[in-house]
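Notes for the one structure printed next.
Note that this complex is displayed minus one protein chain, with the remaining chains in position.
A and B are the chain letters, set down in written order, and residue numbers restart from 1 in every chain.
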Amino acid sequence: MGRYLLRRLVESIITLFLATVVVFLGIRALPGDPARTLAGEESDPEAVAEINAAYGFDQPLPVQYVRYLGKAFTGDLGTSPRTGLSVTDAIMHALPVTLELAALAMLVAILIGLSAGVIAAVRRRGPAEWGANSVALLGLSVPNFWLAQMGVLLFAIYFGVLPASGYVPFLDDPVENLRRMIMPAIVLGTGLAALIMRQTRSSMLEALTADYVRTARAKGLLRRQVIVGHALRNSLIVVTTVVGLELGALISGAVVTESIFVLPGFGRLTLDAVFTRDYPMIQGVVLFTATAYIVINLLVDLLYSVIDPRIRVGGAVL
Amino acid sequence: MTGVLEVRPLEPSAPPPLTRRRVLRRVLRNPLAMVGLVVVAVAVLAAILAPLVAPFPYDGTDFSVPAPAPPSPEHWFGTDELGRDQFSRVLFGLRASILVGALSVALSIAVGVPLGLLAGFYGWLDPITSRLTDLLLAFPYLILAVGLAVILGPSLFTAIIALAVGAQIPGMIRVTRSETLRLRGLDYVGAAFANGARDRTVLGRHILPNAVNAIMVQATLYVPAAIIGEAVLSFLGLGVRPPTPSLGVMLASAQPFYRAGPWMAVFPGVVIVVLTLALNLLGDGLRDALDPKESGRPV
Partner (left out) sequence: MTRSRARGAGRLLAAATTALALVLTGCGSIDEPQQPQQQSGSDVDSRAVKSGGTLRFALDADPDKLDPTVARTLVGRNVFAAICEKLYDVNDKLEVVPQLASGMPEVSQDGKTVTIKLRTGLKFADGTTMDAAAVKTSLDRHRTLEGSQRKSELASVADVTVAGQDTVTINLKEPFAPLAAILADRAGMIMSPAALSSGKDFGTAPVCVGPFKFASRIAQDRIEVVKDPNYYDAAKVKLDKLVFLAIPDDNTRFNNLRSGDIEVEYDVSVVNVEEAKGVDTMRLIMNDSLGYQGITINLGNVSGVGKDPGTLAAPYAGPLAAEAKVRRALALSIDREALNRSVFRGVYAPACGPISAAAQLSSDAAQACPKHDPAEAKKLLGEAGVTVPFKLSMVIPNSPDNRRIGEAIKSMAAEGGFDIQLEPTEFASALDLTDAGKFQSFQVGWSGRVDPDGNLAPFVTTRGSQNIAGYSNPEVDAWIKEARATQDVDKRRELYGKVVGKLQEDLPLIYLWRQKNILGVSNKVGQVKMYGDGIARFDTAGFVD
């Protein structure tokens, strides 16, 4: 275990290092530099050069990179040349929004995906399976900006039951916070629901034909108990898998949801940073999401060994 | 922009070989998959025949009449804000969307499968490809897609590359790799080696053909994801080059007209939903059909 962990750790660090190099060089390969882009409609070549010099963007790339890395180690991700604000602060402001959105979306996905998956597995080859399948797949088949816009029109404007957008920190006003998060969470969650449905269904099917379940049934356990116990345990694995693999989608892929619901999260920060060539901001965001991805996948791997269904579920049921 | 998730191959034991005909029979027995198959076939046909079927050119503007105009006997799906016939544009849009879906997946197979095979087969290559896939997955997808669109300029070609590199190739590598690892450990591969088979023979004759099922399943799930992905790229202004329409471009440009011309969004919206839903149903049906356990009924 210790050796395995050490190996994973080394691999993670290599990946992280590669990510910083790639983003560092990648964004500088894009046409346009931060100062000129910022200048937008008002451009003064002299001022542009001065700004690039002030932020060190005129230095040789290796020098810039080493400087950046050195500062990053101390937690200083630099200053946005666009706003003059600290990148670390901006990320810390965006983080709770994105985390909450991701968590709620996952909750929605689990509710829909898990029930659809269980139904599809238990009631095979019938209208119930088709219905469950279609509902879950529908989420995957609708562009989320469309779904989001429809939600706003319906619930915020015609019925007026939910706010159109905006973010209120959970600690300020939990009820208002949830009112504003519910639509974005559903929009983002429906896409993931189908993935969870598929996973749940196949693992349920596998389980229902497994020997130990037959044994359990033989011992007189109710089918319902088997299904529920199994489904719930399995959901844990499914969710960790999906979180691990879909984190990128949950963080940066949420950009559309975030911009329609005006949530000041990671997605918006990322997209605008690219469009304005805000180098320090892009670097900060990539460093952060890459780290998060790696840490979560490390945890997922560890969790697998802890909650392996065959061992745990088998032991519990028998 | 979901769709990165790979299908985890079902774990235990080697599959009893399924003949293609049996697979086909299973798909045909699955009513949902059948519906999907029919819809997809119709859509592909419509896309191919677009130039013949479309009553108007896709860029035929008309500034002399009020636009957007609602559906009428002349314009079945109404017209857009520049007076262009929406029905014709949907047909051509279908073309672009299906091309993006199919070609991005083809690209991800072309790149991902060889890398996955080699990584699974040659242990020393594994760390390199693993870092590569990790890197792609750890990198915020959107930055990658936008960056590519910025460098290459928004076009059909760019959308294909962005979707393949950002969303599909890492998954394709992983699936192929784990299939290869699994198959490599099986007795018959060992036997082939024992009989003095070369690496290339083993890879080509024993591993690849058996990994095809998993790859196909993954591919069928990526096609609809790519079509939706193209729509999202269009929403961000990174879709195909104007004046060519794609379903995503149409949907994105209909956005401001949700109330002034709802038909502008409704028709491409319905088509994209029906098409991707059909592809997903077909994909799931295929997946079930290829899964040996599906044959058994639950206890």
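Of note:
As a convention for this text, a residue touches a chain if its C-beta (ideal position, glycine included) is under 8 Å from a C-beta of that chain, and two chains touch if they have at least 3 such contacts.
For clarity, every value in this text was computed on a predicted model and none was experimentally measured.
Taking every chain of the complex into account, the omitted one touches A, B.
For the options A:2, A:60, A:84 or A:127, the residue in contact with the chain missing from this view is A:84. Check A:2, A:60 or A:160 against the missing chain and you find that the one touching it is A:160. Touching residues on chain B toward the chain that is not drawn are 59-61, 63-64, 67, 81-83, 146, 149-150, 153-154, 234, 237-238, 241-243, 249, 252-253, 255-260.
The chain not displayed touches chain A at residues 30-33, 35-47, 50-51, 53-54, 79-80, 82-85, 89-90, 93-94, 149, 152-153, 156-157, 160, 163-167, 259-262, 264, 268-269, 271-272, 275-277.
Here is the rule we use: only the chains that are shown with their structure count from here on.
One inter-chain figure worth recording: chain A and chain B are separated by 21 Å, centre to centre, where each centre is the mean of the chain's CA atoms. Per the touch definition, chain A reaches chain B in the complex via residues 11, 14-16, 18-19, 22-23, 26-27, 29-31, 121-122, 124, 130, 133-134, 137-138, 140-146, 149, 153, 191-192, 194-195, 198-199, 202, 205-206, 208-209, 213-214, 217, 223, 241-242, 245-246, 248-249, 251-253, 255-256, 267, 270-271, 274-275, 282, 285-286, 289-290, 293-294. Across the interface of their complex, chain A is touched by residues 1-8, 10-11, 31-32, 127, 130-131, 134-135, 137-143, 146-147, 150-151, 224-225, 228, 231-232, 235-236, 248, 251-252, 255, 258, 265, 269, 272-273, 276-277, 280-281, 284, 291, 293-294, 296-299 of chain B.
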